[in-house]
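Pasting a structure here, questions to come.
One chain of protein is taken out of this complex; the other chains stay put.
A and B label the chains in the order they appear, each numbered from 1.
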Amino acid sequence: MSLQRLFAVSSVVFLAVLAFTPAKNALRPYRSIQREFRRVGAARAPSAKAAQQYAARPIAIQQIWLPDLDNRVDRCTTCHLGAADAAMAGAPEPFRMHPPTFHTPRDFARFGCTSCHAGEGLATDRADAHGTSPDSTSPILPASFMEAGCGRCHAGDSVADAPSLSRGRTLMETSNCHACHAVRGHEDFRADAPPLDTIALKTGGEWLRRWLANPKAVDANATMPNFQLGRDDLAALSHYLFSREAAPELQRAVAAAAAEPAGDKVRGKTLFAASRCISCHTVDGKGNGSAPELGKIASRATRGWLIAFIRDPHAFNPRTRMPQYSFADADVRDVVAYFEDELRDFDAPANILEPLRVNQTLAEKGATLFRSAGCFACHTEVKEGERFGPDLYGIGDRKATSLDFGRRADLQRTLPAWLAAKITAPRSFADGLKMPTFAFDDEQKRDIVTALLAIPAAPVPAAYRSAPPVQASIVPAGPIGELVSRYRCLSCHQIGGRGGDISTAPLTIEGSKVNRDWLVKYLGVPYSIRPILPERMPILKIPKDDAARLADAIEMLYVDPNVPTDPFAARPASDRDAAEGERLYTTFGCRACHIIGKSGGYYGPPLSDTHTRLKTGWVFRFLQNPQRWRADVRCPNYGMTDTDALRITAYLDTLVERKEAAQ
Amino acid sequence: MTAFEWARNTSVYRSIIRHGVLPTNRNRSLIIFENLFLHVHPVKVRERSLRFTHTYWLGGITLASTLILVATGVLLMFYYHPSVPQAYRDMKELQYVVDDGVFLRNLHRWAAHLMVIAAFLHLLRVFYHRAYRPPRQFNWVVGVVLLIVTLLLSYTGYLLPWDQLAFWGVSVGTNMAREAPLIGERMRFFLLGGNVVSENALLRFYVLHCVVLPVALLLLVSVHIWRVRKDGGVQGPPEEGARRRAQGADRDVAETPSAPRPLRPAP
Partner (left out) sequence: MTTPLEIIDSNDPVAVPWRVALVRPDSRPEVRESEERYVMTFPHLIVREIILFQLVVIGLSLAAILFDAPLESIANPLETPNPAKAPWYFLGLQELLHYFPPVVAGVLLPALVVIALVVIPYARINLESAPLWATPSRWKTPALAATLLALLALFGIFGCWPIVIPTAILGVAVFAARFETRFLSRITLPEWIMTWFVVIAVVLTVIGTFFRGPGWSWVWPWE
């Protein structure tokens, strides 16, 4: 080829290549996706004008910039163009409108996308944005763990509209994960495992061996995990535990109780039912499940111990959630007689409760094992910084490349897969690992992984953090505090967001809600306020003056200042029209859910004794906005005027019929 | 006359472009020696030096890639902050947002590789053609220094993306530098602006890569090309030189015979 020809060709190719180089940019996937969106949007548009707008959309990168949230830039909407577009509901992905939730689609500009979904916000191509390449910093949260995103800002244990996350966080607390693994916000966590110094008084060597081998097989409610102990270790631990000495007064109490005569098992059975122990315990699987299964209790603990324990549980375990029942001495004997008659393991060997004779060498070995296997982490108080397992700070942001998959080559190389496998089979990764095995089902595992994925490496900026409002959750010190502790109100009830969830009635504003005198009677003999519910408060046999003191304290302390003492003050007299209130009661259809007299619906509590039970100020406030204190109240908010509310209050206040207590 | 011809006759045009339009040797000479950039060339060159096998154009390839690197480098500088961790984010922004950002960065990177390879091949070519012989010894030394500057440019640029590849590649390299006796530790501290590869190292490497080393490169390349000219043009395969020496020429090359030789008066 002559030089001229070569020059001509090279010049043409040169210009052609230079003209062609922008193709690499023009062919970027987001551009064709945006052109596709033009077509889809125009096709789905409700009007020609809207179609025109879709067709004329410029092809450009879209982004949400959040300078206050770690200077985030989320470019997800470059492809997910219909996320905030109502016309795109049900459109094919990636154009579909975001499913409506509490924060979407209204809060896109406030939170962006990656603060909930993770993923690489800066990216404008799919693989990088979704974080599917191996060294991506932030893979997108899989759909089953979506709620982990909520937990990044919502720090409380229970997050509304995030049930999986809430369950996971609760499960971590009840399974005592925080006893071994430090998590921010739970630095002071102490497991509620019982102290082990009364084992020798309580049970036998055979029972203890069975328990240590597999707690869940012995008691389905057990929160203690399976430590997969070998035979020798089991023996050593048993000898160690039996070598521990209980306090002398406990030894005396148990011995004395063991010497007492047998009780009346028929009376005991009735008492057992009345005491509603299954509010927390289970019998043959029926009951609440937050306390041990009692179906075989007589083969689990000795008679003397049972009697002494029920008489004073707090002496044996100051941190137990079981309240102090004010039983008579004979009552307890009767109940335990009932246990020994019916609630025993009929297949157990005769020596199941026979105490172990301690071998000192084995006991010493067991003492070492008690520390090295991690038993101490739950059964003793552990200070911050001394926790047995690795801490979980920032576990939700760990990169998959920094995780040790050990032997588990079968796992997907992602953080959720690693976490799920760790929870399922902790020791399968390598030899020498010490984490015990928990018997979680698939849903529970998913919940826990969600809760773990919600733990960020660095907390979100303060403006974005949403901690639950903790109201006055104070339990006063002094005699009132002792009473609350004695009867363990917080084991079942919540005050200000803290407490148990066995009762559905929080006591936060109970003082503004119920009349004092009624409360005193109720505490003496609790009855079923809402007949549709099978549960009611156990009969703790609270003595009258204790009940009076408690009721006074509740009326004084647990109030809502917005509830007026007298809602009719400074209102015209016509507002106190009970007849008109009765008419309104019918108009609003309250009968559908509430009983007055003999008729009405069973859904809500009966209102026959409103005057006795409830305070007028509270009733008025309730009628104004039933969801004022709890968002999940089912009574509809009719938006009624204050006048109507007052009239209905006046009517209800005329109802004094008191339902007899059902035994 | 055509519009082009008319334009070429205006006084504005002729104040800028001073040579005529006719293809005379005079005009061709003027094009060369009245141009700042071109007048490093002689007005006439040996025909055999135009052949591809004369030098394989390796010096030219190196220079071409240098020009591409400077152009793409300046454009990249518009998008880059030499701070941690903004540097990495800027690389991502180039990839995700900047129009033709990927192309720009790719071009810069492959041109850098080409420059290193071409410089090395150029060195080999000069060696195997024995073109380092007198009077070109010093130019060879300048060339070796240029090769080192090229490698340093590549190395300082390597750190700038601030990714794992960059960070650890430079860590390994500076750890090697530490092994030099006496000055090793100090040299490493000077390079890094500290004891570890950190923001200071990034800033230093950035300044080295964008200012110090390009200036050094520019100066040395100027000297290098100037010396080529002064030493009589590029020298190709040694056969010609040998043939010429066999025929009695005292030096491998002669001044272009078209330039008049200075006449000395009789003693």
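The working rule: a residue touches a chain if its C-beta (ideal position, glycine included) is under 8 Å from a C-beta of that chain, and two chains touch if they have at least 3 such contacts.
Model, not experiment: these values are computed from the prediction.
Residue-wise, the contact with the chain that is not shown comes from B:136, picked out of B:122, B:136 or B:204.
Taking the whole complex into account, subunit A touches the unshown chain at residues 3, 6-7, 10-11, 13-14, 17-18, 20-21, 23-24, 135-137, 399, 401-402.
What subunit B contributes to its contact with the hidden chain is residues 25, 28-29, 31-32, 38, 41-48, 50, 57, 60-61, 64-65, 67-68, 84-85, 88, 91-92, 95, 102-103, 105-111, 113-114, 116, 123-124, 127-128, 130, 132-134, 136-138, 140-141, 144, 148, 151, 154-155, 158, 161-169, 171-173, 175-181, 184, 196-197, 238, 242, 247-248, 250, 256-258, 261-264.
Throughout what follows, only the chains that are shown with their structure count from here on.
Between subunit A and subunit B the centroid-to-centroid distance comes to 69 Å (mean Cα coordinates, whole Å). Chain contact summary for the complex, subunit B toward subunit A: residues 89, 92-93, 95-97, 99-103, 164.
Chain contact summary for the complex, subunit A toward subunit B: residues 21-22, 24-25, 61, 75, 122-125, 128, 135.
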